[in-house]
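Note that one protein chain of the assembly has been removed; the remaining protein chains are unaltered in position.
On to chain A.
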Amino acid sequence: MGSQIQPEEEDEVSELLAVVLDTSFNSALIKEKNVGQLLDAVVIFSNAHLMNSSKNTLAVVACHPHTAKMIYPVKKDSIQNIRPPDAQMEILAHATQVIRDGIKEVVTSWQGVYSIEPLLTGGMALALCYIAKRMANTVGKLNGRILVLSSSGESAHQYLNFMNVFFAAQRKAIVVDSCVIQNDCGLLQQGADITGGNYLKAPSIAGLLEYLLWVFLPPKSLRAKLVLPKPDVVDYRTACFCHRNLIEVGYVCSVCLSIFCQFAPICSTCQTHFKFIGFKQSMVKKKEQKSLQAPLL
């Protein structure tokens, strides 16, 4: 890989990878006892990134239903005296241990049910802030990217947060990659499309590590030279605010831009003043009286 880029370019650019890991594994994963395999893949992948270049750095954020927490790098170096087994690099042994401990701490501190969405956006926001700070403080070029690993499927409730994160990443030229396991997530797919990252649904856990190393390890500059899986067409249709139906034609409130699947005299998102003006003017003018009479009576 190194031969593809100019030597001086390689010297200047450092890569910061932030792995945002969804630790609320879905029930299928737990039932098939695949969680260990998944975590191993994440740790090995993280180590592979650190090994690529001495300038590469890593951040790992764990997202759980009750919190999102940065688990690597840790502030207090209480676990400094980790002895690397055999001939392993110290930094790798350290990363492995810290990530494992961090995940354990996050997972065991939660006693609730797993059906609640994990706080992916919180984790991504943390990762973005960390990358932005590092970018500002680094002399020379620092490429930041985020890899989201999730198995919990759609999380429509955090739509606005997701979009804010993606647009912020786009402005800072931070690539957001997503690797989903078993359940597709349309929002992460949109995010990858907006920020120019890759989106992949890993078909099996057994092959997860291979997919990670193939699709997500190479930095942005190298990806154009690789044969990567073709992206699917991104579904940008939207869900209406009122019934959460996917719609092709909808009505948008001119004040707050909420989307509705049918004409309504009152916008449920923005407050009172809209209701009255909408009632007086658009109702009478637009000959929508038939549809309006029902809720009024």
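Operating definition for what follows: a residue touches a chain if its C-beta (ideal position, glycine included) is under 8 Å from a C-beta of that chain, and two chains touch if they have at least 3 such contacts; residues count from 1.
Keep this in mind: contacts and distances are computed from a predicted model.
Novice: Under which of the names "V-type proton ATPase subunit F", "Autophagy protein 5", "General transcription factor IIH subunit" or "tRNA-splicing endonuclease subunit Sen34" is the non-displayed chain listed in UniProt?
Specialist: "General transcription factor IIH subunit"
Novice: One chain isn't shown here. Among A:Ile116, A:Leu213 or A:Leu228, which residue touches it?
Specialist: From the options A:Ile116, A:Leu213 or A:Leu228, the contact with the absent chain belongs to A:Ile116.
Novice: Of the residues A:Ser14, A:Thr96 or A:Gln190, which one touches the chain left out of the display?
Specialist: If we include the chain that is not displayed, A:Gln190 is the one touching it.
Novice: Looking at the whole complex, which of A:Phe25, A:Tyr211 or A:Phe260 touches the chain that is not displayed?
Specialist: Reading the full complex, the residue touching the unseen chain is A:Phe260.
Novice: So which bits of chain A touch the chain we can't see?
Specialist: 65-70, 73, 75, 116, 119, 121-123, 125-126, 128-130, 132-134, 136, 157-161, 163-168, 171-172, 190, 194, 233-238, 247-257, 259-260, 263-264, 267, 273-274, 277-278, 281-282, 286
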